[in-house]
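Just one protein chain is left out here, and the rest sit where they should.
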Amino acid sequence: MNILSLLILIPTITMIGIIISPSHKIVRLVALGGMIAQLITALVLMFSYFAIRKAGITDIMVFYQDIEWFKTLNIHYIVGVDGISVAMIMLTSVIIFAGILASWEVVYLQKEFFIFLILLATGVFGFFISLDLFTMFLFYEIAVIPMYFLIGIWGTGPKEYSAMKLTLMLMGGSALMMVGLLGLYFNSSVDGHFTFNMMEIAKVNIPGNIQMYFFPFLFVGFGILGALYPFHTWSPDGHASAPTAVSMLHAGVLMKLGGYGAFRVAMYLMPAAANSLSWIFIILATISVVYGAFAVIWQKDLKFINAYASVSHVGLITFALMVMNKTSLDGAIIQMISHGLTTALFFALIGMIYGRTHTRMIDEMGGLIKVIPFLGVAFIIAGLSTLGLPGLSGFVAEMIIFIGAFQHVDIFHRVLTILVASSIVISAVYVLRMIGKLLFGPVRNEHHLELKDAKWFEKLSAGTLIVCLVGIGVAPLWLSNLISDSLSPILSKLMQFSSLYTHIF
Amino acid sequence: MNLQNFLLMRHELLLILLVIVIIFAEIFSKEETKHRIINFSIVLFFIQTVVGFLPVTQGELFGGMFQNDIFRSTFKNILNIGVLIVLLQSSAWLRKEENKEKISEYIILLLSTLIGMFFMVSSGDFLMMYIGLELASLPLAALAAYETKKAKSAEAGIKLLLISSLSTGILLYGISMIYGTTGSIYFADVAANFGNSSLQILGFIFFVAGMGFKISLVPFHLWTADVYEGAPIGITAYLSVISKGAAIFIFTIILYKVFGAISHTWNPLIYALAVATMTIGNLFAIRQNNMKRFLAFSSIAQAGFILVGILGLGDMGSTSVVYYILVYIFTNLAAFGVVSAIYNESGKENMDDYNGLYKTNPKLSLVMTLALFSLAGIPPVAGFFGKFFLFTSAASQGLYILVLIGVLNATLSLYYYLKVAKAIFIDPSDNPIPYFKSDFNARVGLLLCVIGIIVVGFAASIYEAIYSFSSLI
Amino acid sequence: MIDYTYTIWIVLIPLIMFVILGLFGSKMKPNLAGILGSAGLFTTTILSYLTAYFYFFKAEPINGAFTSITAYNVEWLKFSDSLSIHLGVLLDPISVMMLVVITTISLMVHIYSIGYMKGDSGFQRFFAFLSLFTFSMLGLVVSTDIIQMYIGFEMVGLSSYLLIGHYYEKPSAVAASNKAFIVTRFADFGFLIGILLVSFYTGTFDFNVLTNNDASVYTSMGHASFLGMSALTWGMFLIFIGGAGKSAMFPLHIWLPDAMEGPTPVSALIHAATMVVAGVYLVARMFIVYHFQAPGTLEFIAYVGAFTSLFAAIIAITQYDIKRILAFSTLSQIGYMMLALGVSGYGGEGGVGYMASMFHLFTHAMFKGLLFLGAGSIIHAIHSNDLRDMGNLRKYMPITFITFAIAVLSISGIPPFSGFWSKDEILAAAFEHNKLIYFSSVLVAGLTAFYMSRLFFTVFYGKKTDYKHEPHESSLLMTIPLMILAFAATFAGFIPFSSFVTSDGKAFESSLSLSIAIPSVIIALSGIVLAFLLYHKKSDVPDKITVSLGFLYRATLNKFYFDEIYLFVTRKIIFNLISRPIAWFDKHIIDGSMDGIAWIIETTSIKIKGLQSGQLQQYAFVFVSGTIILVLFFAYWFI
Amino acid sequence: MIQDIPIQYFLIVSTIMFFVGICGFLIRHNLITILMSIELILNSVNINFLVFNKYLFPNQLQGNFFVLIVVAIAAAEASIAIALFINMYRMYNNIDVENISEMKY
Partner (left out) sequence: MGLNQLMFFFLSGLILVFSILTVTSRKILRAAVYLLTVLLATSGLYFLLNYEFMAAIQITLYAGGIVVLIIFSILLTSHISHKFERPALANVIAASLTGLAGSFISIWSIMKFPFNASTEPTLDVNMKEIGMQLMSTGHQGYALPFEVISILLLAALISAVIIAKKGN
């Protein structure tokens, strides 16, 4: 059995296990066990990936498996990974692991909660391993739909509204994507033998005008999930209403689907359009970064703060993608991972704090670090990663992006880089303001004096994420190596069409 | 009439036989054992369904009036499965006190409309098609008015009958013009002689209007919601899937085979109808509270999606349409099955009555959710595949704008499907529908639907089979 | 050849201490944490001294110059074959000198803090952060790579943030820590852009390449210019902004006085002796580039330094908070260092400004550390920061009194204390280069003497006896560091700095120029005398003077309203004029348009419900007219 | 014979009859009159079929048989319709079309 298919099989088995579990204690154990197995599988995958690369195998995709599905439409089940997907799979498995732990004490309809959560993860894993656009799309939608229930049933606040908005906007995105995918499909061949196989399509030179037609569909379609300005508004509402683990998974992983898809599908397969249209999206991304950061300052709700911060940070991903040189692409992927971890940690902590104080308004809290030191410290670490402090992953990612983007020959890109880099100041403002109000100062509500600090599962959940953050922050080279080798085929395809962008380091 | 001919017509002949057997059963059964006719006929029908799956050869009878091939007979099998599920689902309702007297009539009428559809599907000329169409419509009006005590039911019956008559009139006028300008009512001759003069187009459009009534395309759809709401649930389900499916099938065949020569004319026509149907259906569905009405508008929108697939032309088009109908039968019948189970138990059929359903009846809720997802085209259930192939088929003709409109409409439709899901899973309720166990037949029916919803999507062989058959016509 | 690889431990030991104290500190006894931290630092200090010894005395200078040695280097991130980020240890005269300074002061502060922080609930945390800071600062000074320098800048910013916010329950401390971090972050933003610009044109981050005088990396530079300045000038300017932020140069100085909210040892370590000179160090580190490639920027630096020193000195006169006075004096002194760099030439005698700057950095660390620790001792004794609560303390705290006196004399530039020597070199350099700056500097020297003496006399003289608690001398743990630093502050001036730290690494003979020294000493003395007259006992003369100065005094007292201006910019402009409208825009326009789509659909749905009127004949009408319209359209218009 | 009457004459008559029927369908209140309008419609269609058969394709009888079937079906239709009307009459005591507008929107 291909190890990649195992990544889908394990969650599926876990879901079945959850269904037949008799009591709620067993349910969560099964879920945790399944996700630990998944994490181990992902680790095995990563190490064997390194081993394969070390052995000198230079296939673009490894663990490649191709099973024919719908013959007449030439739809296949094709899986395969390169360094980028491996990195994303690692990210996902870490976050779902932490997410299960963070939702350890979900009581209401617990079985269903875990099933939906793992279903979501299944979709994400499937998305990352798919090389066939059809299956990729299928997994994409599988990943999106459980969100509705997760938010709608277990959420807080105006949950129905948020869940509906989120789902509809994301499905609207997938609607656009679908047009793009079909466009790719029907232009994937010269002799009338169409294919959804990404690696095959990549070999075809799709005419420029067709690319120009379909690229926006795909890019915006994925971009909506990646909170591309101005289609980001599902994100604050959605995150604010979602239960902890869902926010974690959603901001941590699901939003990365957007970036990853935009990169893997839109840019890789339609490089000419990517080059000629990049200026639009790079402007949007710049707006998104700065605007998101400014919008945070005014927010009072912790989740809104983090949601807008996410808008800003995933804007950085889009920005880096659109710069299209090796360094910046590398940075984009690392930013995906870094933001995934950071924001997951953030949401986990917000959830844990909310579970104790029953409010998310920073004005109603204060001095919490005194009563819940572990959560407080973890919160500060998350904050510091958000503002890009060295030693944590946020810095690495931002640094690579800025350096990469600034290497662009075009003065336009460099000016935008400066604009985008200004977000580090704004992020410092909002992060410190939030930390200052929430954790420092006098305890504002005397009930909060009786709060208990994190329990073991909360510590494990946050600890795992912190370890990853610090690990990447301190030693980023292995991650960068993991990614950058796999960038070359994509990059070379992008470069092929850039008469403008020749000056790459 | 030799055996060969019998085999060719076995769907129809067996059904006729079935009807006769049931009439005899009705005559010879005692008052208190009448309800056994239900299971009796279900078993018979099941046998009929199985027999239908035996291989069939290609051929035509009655000088081309009756045509059968594996594609058509496959479609009939699909309809058979659908009707089997409908029968299973209506049995609980039929056993009710007020319906006890008319059990066999119900079944007979239902089966005779099915006969009509089979003839319609197999028709080789406009005359047979017309007869089939009428046979498929007239008894339905009576069935819609089946609950004679209920005003809504009567209203549904009258509306259906009168609008049906009007549309028949228009259809006939169209056919008469087609006949007048081509000199024949046989499909083959018409196809050879059909041109592009305005009178022919007029005839064609009148014909489309008549068919559009059966498929409930906008603007010929207005009866749909009222009739669906008023008719007994079993009949509503039947109308929305079987009757509609059969009409779409023959409509597709006629468009491709008979009017293939003027496809450049009907392409924009169907395009416009598709857009209008999807959009209007969705816009109306948004506000509905009554589940039957809601499903009516949803089924209108679904018809729009199917039209998108028709525009794919060629094998891909017809395959995607038939495949979608198959998916749609399972899906919609699952939804109606749940609605009918709940209605039979509690008499409730409004969306807000479903609040908190998941807590009391989780299994039914899950079936409903699956069905809704399949309708909305959410993976991994069959609806996703069906819709994807419809859109793929349209995209193969380069109709990307239409695909875009289609997928956006699908997104919009997701909104109201999720509204039902919301009622079931999220909204709290003070007095939710209490737990109940629906009868065996209904459960079997739902089980069939669920299996269908799940299997049809993943089993690529089904799609492949339909594809290989579709090239035969 | 000496193997310097061990120097990595100088950096790592504090980090390890931080990790140990950070993770397990809360489970330790406080004293254990303190001792552990100090012990770790002691090791580091020994290693630093060893390094200095080896570097300056054992290694053979090549061509008479101290070379820079990359003792340790590891690739941290790689962008391309030519561009990568390295982390490592770079040893050259200034970095070794800084190692000594930092470890010394830090060790003193550690020991001092064991006494000073006794009983504080965050004792272990405090030591953990001290270790973190020491690590960051050491990592900063040994940077091999400009990005490492940037990382160091950020990290010291963080530790400073954490330490300022030590008393996190005090809102003012939280505000101060936020302010410090954000202002320096803002400066670091400039630094970052500067790095990007410079590295874009040079294609490297490596200091060894960047600061190589013959570097061909600059020659390949295009003639890109912006607003009349070359891109490199801009880049270097922006890098200076980074330094200016950390070193609290005008107008980014506002965070430093507020940073005094932190515990006093922190102020001594971070906000007087080490971190705030990081900016000076940065400019010194890139001095060659400034001097040869961006002389305009260097000129600018000189003026900024001079202005800051004057500006801060003026403010210092009027302040009452003892730590704030010291903070402004720090500003002023750092301004000195900056201006010295700004006026410096390169090589030999011409580089005296560079040497003087480093020299002053060194001596300043000693006496300013001493001043702060002394002030800490005073505050510890009387639990107040306010000058007006103090007086007559020489009776109660003799050791503090004496060491403080030494420090005051040193900062005032009275021979033979260390401050005199380094300040004299600075004045000499300024005199050589720019008379205006020179005169300003001399004026500052006088002002410095005046306000320090004002502080000194107010605290230790006078007749005040109405203390709630009898003040008493601090414990040995606190006084021993005072004494050691007093020793250093007294004699550090006699170190022949010019033989060790010069702009080109080559030693030169620096001589005391009497024509510079005598006027400055006279000015300083007159400042002291004036202060003595005004403040040695309580009188109403100062009040009268303040009244007569009116607005000028109030402006000075309020630090020329810079805080208010910043507050206006942040609260009013950024919060209210940018952030709030954006939040509104997002909620109502962007999100509103999404909701608007939903609304349109919903409304359309309601509006067209009449179509489904339930009336059979209307249905038929729609049916028929629809058909007719279709016929019209498709049978006539289409064909 | 009828050669002196152009085919169009017949068609015009039938067409007008058809649309008169449709108008009747649209405006009459009484369900039975609506049913009568339908009969008009069907009748006009029948004329069409026969005329075409006679004029254009006299060598076969497709039109004739079509009409035969239409008439039969019309009868069936009418019988069901009348049953429905009677059923409705029992409920409302009249058979106005207004009664059947309960379900809407």
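For this structure, a couple of remarks:
Labels for the chains are A, B, C and D, by order of writing; each one numbers its residues from 1.
The rule is simple: a contact is a pair of C-beta atoms (placed from the backbone, for glycine too) under 8 Å apart; a residue touches a chain by one contact, two chains touch by 3 or more.
Just so it is clear, the structure is predicted and the values come from calculations on it, not from any experiment.
Among the displayed chains, contact with the absent chain in the complete complex occurs for B, C, D. Remark: the residues of subunit C touching the chain excluded from display are 617, 621, 624-625, 628, 631-632, 635-636. Residues of subunit D in contact with the chain left out of this view: 1-5, 7-13, 15-24, 26-30, 32-33, 35-37, 39-40, 43, 46-47, 50-51, 54-62, 64-65, 67-69, 71-80, 82-87, 89, 94-95. Touch with the hidden chain on the side of subunit B covers residues 16, 19, 61-66, 98, 101-102, 105-106, 108-109, 112-113, 115-116, 119, 127-128, 131-132, 134-135, 138-139, 141-143, 145-146, 148-149, 157, 180-181, 197-200, 202.
Here is the rule we go by: only the chains that are shown with their structure count from here on.
More C-beta pairs in contact connect the chains of B-D than those of the other pair, out of B-C and B-D. Inter-chain centre distance (subunit B to subunit C, centres taken as mean C-alpha positions): 77 Å. Subunit C and subunit D, compared by their mean Cα positions, are separated by 96 Å.
Counting only residues that touch two or more partner chains, subunit C has 609, 612, 614, 616, 620, 624.
Within subunit B, the positions touching two or more other chains are listed as 158-159, 162, 166, 170, 225-226, 287. Contact residues on subunit D toward subunit B in their complex (touch as defined above): 18, 21-22, 25, 31, 34-35, 38, 41-42, 44-45, 48-49, 51-52, 56-57, 62-63, 65-66, 69-70, 73, 76-77, 80-81, 83-85, 87-88, 91, 99-105. Interface residues of subunit B, counted against subunit D in their complex, comprise 126-127, 130-131, 134, 138, 141-142, 145, 148, 151-152, 154-159, 161-162, 165-166, 168-170, 172-173, 175-177, 179-180, 183-185, 225-226, 229-230, 287, 293. Within the complex formed with subunit B, the residues of subunit A that make contact are 69-73, 75, 134, 137-139, 141-142, 145, 148-149, 152-153, 159-160, 164, 167-168, 171-172, 174-176, 178-179, 182-183, 185-186, 213, 217.
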